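Note that one protein chain of the assembly has been removed; the remaining protein chains are unaltered in position.
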C-alpha cells in the first residue's frame, strides 16, 4: 500500500510555475543571510491532524477513509500509518516532524503494554528517520483525549490521574530525547476549568506548577538540552485554560521560578482565540524573553473555535516573521504546521496542496520580512520615536534618579506642555506594503 | 439651583414597595454577620460618568444638558457640579464617592494654575464631605483625556509626557490622602499600543514599571496606607492595553517586584471585554492574592465596547459576591458604580432609578451569596472533589517527594486506571439557583 | 437493564425542598390563566444529546460509557437505548420528546434496510408512547452526520445527495406524522459554505428553496397540519449557514413565497452565536409573524461555539418568555431541551439534575413573565412612548398622506424642535427586577 504513489516529489519550480505539485516560492537551498531557507524556516509536519484524524467534526463522522484506519490490528494500523506519514513527508521534503505519544502507538491493555507498543513504534520511527533523514522538531504527550483526563491531567482532582500524566510525560520526554527531538512541548488542553463552581483555582495552578517543575528536573536528569515549551491557548475544549496567552504564562512561570527554563510555542489560531493578533503574541514573547517555536496555522475571524487552517496570508504573517528575524530567527524552534485539512478535502492530493501552499506562503513571507528588516524602515522610525528618552529628562527617570515629587516640581517649574507628535501609523503601514509588493 | 430638589431622600421600604424612589432590598442598617450592609457593600458613586459626561457618544452630541454645563465660568461650573453631585449622593445615601483630578477642577493656563484650581476644589470637597459625611473610596488621575496623553502617559515615547503624568499622580495621590481616600486607583487607559509597527513593547513596559514603583514609593513617603490598585482593561481606547486582565497584571507586578504592594480594581465590563467572566477575574485575583476593589457595572454581550451599564442581574453577580465573601469581604475596597446612564435617559430622575436599581440588586445578591456561603453547599462539594490529594499518593507529589520517574514506576507497577468521577456541574448550578430563588 | 432504576419519579415538592430529585418550581398541574403549567411550557426531552452522544468532544473520546452503547447488535442497542430514554422521560415527567431519524434507528446496508430499521423502531416507539403517554413535539431528519452530507444536503453540489436528503425528509415527515408529531423541524447544519471560493451562493440558495417548497408540498399531501420549522444557526459546523438568524430566514422565505408556511424554531445558543440576544430573536420572530418553537438551552458568553448547556438563568429567560406570553404563548411549539451534559457529568443522576434544574428555572421564569405581563408595567410604558404617533402629525405619515416635501414644509413652517424624552431604560429594568425578585 502506498497511498501517495501517484504523487511526485515536490520540488522548487519558481513563481511562474503553474503546476500544483511544485513549490513556487520555497527553495530550500536558497541562501539568505548565509543560511539556506530550509534552516531558516525549519518546517515540520504534524502527525495528529494529518494521519490520525479521520475527518470527523462535532456534528459528523469521518470523511477521509484513510486505508490505514481500515486495518483491524492496532499495531499493523500504526505501522501502515507511519509508512504513509514518512512517505508523505519525504515527498514533501520537510526536514522535521512532530507527534504525541498516542499518535504513533495504540494503547494496550495495561500501562506496561502501552509503553511496550510505544517503544516498538519508536524503534520503527527511528529506522524511518534514519532512512529518510527526517528529524524531530518536538515530541509531546497526549494528556487530553483519554477519558481519564476529562477533568485535567496535572490539574485533575484525582492524584492518580496526575500520576498517569507524569508517567506519560516521562516516557514522551525520554523518547523525544532518544529520537533527537529539539524541543519538548506541553499543551495543557484540559488544564483549566469547565465551571468555577467545582474548581479550586489556587490548588490546581499549584498542581500545574508542580508538574512543570518535575518536567524541568527530569529534562536535566535526562540530559535533554532542548527547551520545554508551553503552548498557550485560552479555551476549547475547556471553558478556560490556565495557559491562556503569553502574558499569562509569564506570570505562571515567575510564580514557580521557571522563567529561565520554559519558553512558549505560539499557535496563530490560539492567539486569535485569546483576542490577540499573532503579531502581538510573538512580540510579547520576544519582549519577555520567552519565544520558542511556532505552530503555524490560521483561524477564521468569523468563527469562534480552533479551525487550524493552513496559513495562507503574507499580510498576516509578515510582521510576526519580522519579529522573529529581528531577534535572530529560530534557534531550537521552527514552523510546525499544526493544521488540518478542511473536512471536505477528502483526496490524498489535498494533503499536498495544503502543505505546499503553506510552505510557499511562509517562504515568501520570510523573504519579505528579511527585506523589511534589512531596509531598516521600521526600526529607524521606532528608534527616532523614543529618542528623547536618551536625553537629560528621560535618562534620570529610567535610572531611578527621579521621584514623583521631583518630576512634579520640574513640570510646574518649566510648565511642560509637550506637543503631540504623529505616530505615523499609516505611513509605516505603507512601508510594510511597499516591501510586500515590491518585485 | 438644586437640580434634584423634587426628589426625596431614598430610603429602604422593603421588597413589596412599588414606589420607584425607594430601596426594595438595600437596607443599609440591616446587620449581616455582625456588620451592617452599608459596611459590607461600601457603595460609591463615580463623579465622571454621572456629573462630567454630557451624554455624547462617538456618533452624537450630548443629550443631557445638565445646568452646570451651561455656565461659562469654569470654576463656577465646577462648584455647581460639585453641589449637584453631593446633593445627589446625599439623597441616594451612599457612603462613598470616587473621582479623577480633572473631574472636579478645570485645567488652568499653566500647570501651576491647574494645581491651584484643584486645591480650591479639594477645599470645597472637603467641606462638602464634612457636611454630608460622605467619604472617599478612591481617587485617581485622568491620564488619558488630554491630547498630550494620546500615545500613553507612563508609556509615552516622550519623557516630558511621563513627567506630566508623574506630576498629576503626585498631586492626585496627595489629595486622595488628604481627603481620607481608602485606595488609590490607576487605570492605564492609553498605556498600550495602537500599532506594534511603532512600538517598543519592552521599553514601554519598563517605563510603566518605573511609574508604578515611583507611585508606591511616594505612597509610603506620604504615609498613605491604602493600597494602590491597578484596573485591568484589555483594549479601548487603545488597540491593546498592558494591564489586559488580572493574570497579565500578576506577571507585570512580579516583573517589577510589586506583588505585595499593588492590587487590582476589577471592573465587570472590562472582564467581559477581556474574554473572561467577571467571576473568573474575581476568583483569579483571590487566588493570586491581588483582590482589591470592584467597579460594579455590566457590559452588553452583543456589543464589543465598554457600555458601562448599571448592574442588574443577580445571576451574573452572585458567584463573584460569593468569592469576595468567601475571602472575608471587602477591606479597603467596595462597589464603585463605574456606570453611565443610557444616552436616552435624559431626565434627572434617571440617575436615581439607575443607582437605586444597582444598589438593590447588589444588596440582594450579597445576601444570597452570604446564604450560599453559609449553606456550605459549594464548599463541601469542592472539598470532597479534591479529597484524595490529602492521601498517600497526593501528599508526596505536592510535597516534592516524587519525580516523573518515580511516578511512572507507580503507574506501571499498580497499572493505575483511575475511573472518572462526575464533576456535578449541573447539580451545583441547581444549588446556586436554589439559594437565589429561595424565599 | 434499567439504567435509572435507583432514581425515583420526579415530583413537585415546593421551593424549600432540599432534595435534588424533586421539582422546586415546576408543578405541572398548577393552573395559570386557566391552563396547567404542563400545557403552557410543553417541555420536551431531546433524544440525540441525551441518549446518542457518548461524551466525546473534538479533543477527546466518550466519557459516559452508557450500557446501550456497549451492545454489539445495532438494533438491540437501539431498543435498549429507547428503553432507557422512555424510562428517563417517564421518571422525569415531561410530556414530549423530539428525535432525528438516525437517532432512533441504525443505518442498514442499503436505503431499503435503513428505512426498514426505522420502521421497526417507529413501531417500537409507538408502543412506548402509548404505554407512557409521552407525545412527540417534533421529528426531524439528520442531514449532517453522514459523510455524504459533508458539503450540504439540499445545497450539495451533487443532486444525488439532494435526492438522499429528500428521501430522508420524506420518511422523517411521514413518521413524524404517524407518531402524532406537532411540528416538523429542519436544521440546515451543513446548508452553508466552508469557503466562498468553490461556492455558488445563488444556486445553493435556490436548491434550498426547492427543498423547502417540496417539504411544504409533501406536508400538505400527507395531511400533516403542524408547521414546518426552520432552526436558525449562523455557523458551526460550517463557516456560514444560510439560515443565519430570524431576519435572514424571513428574507429566504419571502424569496420562495413561503412566509405563511414555514416558521422558526429558535435556539438560545444559536441566537447568541449569531450576535443576538435570545430576547432579540424571539421578539423579531414575533414581529415578523414567524414564531414557532424554542430549543431551550444556553451558551457560554466566553466561548465561541455551541455549548448547548441547560438553561439556568431567570434573568436571561424572563423577557423571552414575556414576549412569548404576550403573543399568546405556545401553540404547536414548546420548550425542547436541546441540551447536553457537560462531558464530566458522567453519572446517570446528572441527566436528572440537568433537566430538573432547567425545568424548574423555566417554570419559575414563566410565572415571573406572566406576572410581569399581568402588571402591565412594560406595556403601559411602551404604549405611552409611541402615543403621539396616534396624533395629527403621526397618523397621516403612516397613512401615506405625507411625502418628503410636505413634511419638509411642516418642519420649516412650524420650526419643529422636538425635545428628547427619556427612554427610561434603567427604570424599566428595575420594573423587571421588581417582578423577578418579588415574593
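The letters A, B and C name the chains in turn, as written, and every chain counts its residues from 1.
Methods note: a residue touches a chain if its C-beta (ideal position, glycine included) is under 8 Å from a C-beta of that chain, and two chains touch if they have at least 3 such contacts.
None of the values given here were measured: they were computed from a predicted structure.
Here the missing chain is touched by one residue of C:46, C:94, C:137 or C:150, and it is C:150. Remark: the omitted chain is touched by one listed residue; of A:126, A:316 or A:405 this is A:316.
When the whole complex is considered, the residue among C:284, C:317 or C:341 that touches the unshown chain is C:284. The chain omitted from view is touched by exactly one of B:128, B:210, B:240 or B:279, namely B:240. Of the options C:31, C:58, C:374 or C:410, the residue whose C-beta touches the omitted chain is C:410.
For chain A, the list of residues touching the undisplayed chain reads 15-16, 18, 20, 24-25, 63, 272, 275-277, 280, 301-302, 310, 312-316, 341-342, 344-347, 349-350, 353-354, 356-357, 360-361, 364, 420-427, 429-430, 433-434, 436-439. Take chain B: the residues that touch the chain left off the picture are 55, 57-63, 144-147, 149-151, 189-190, 194-195, 235-237, 239-240, 273, 300, 302-305, 342-344, 346. Summarising the interface, chain C meets the missing chain with residues 110-112, 115, 147-148, 150-151, 157-164, 166-167, 169-171, 173, 194-203, 205-207, 210, 214-215, 217-218, 221, 234-235, 240, 244, 247-248, 250-251, 254-255, 274-277, 279-280, 283-284, 286-288, 319, 378, 381-382, 385-386, 388-389, 391, 393-394, 397-398, 400, 402-405, 407-408, 410-412, 415-418, 420-421, 423-425, 428-429, 432.
One rule holds for everything that comes next: only the chains that are shown with their structure count from here on.
The centroid of the Cα atoms in chain A and the matching centroid in chain C are 40 Å apart. Shown for chain A are the residues that touch two or more other chains, namely 147, 150-151, 194-195, 235, 240.
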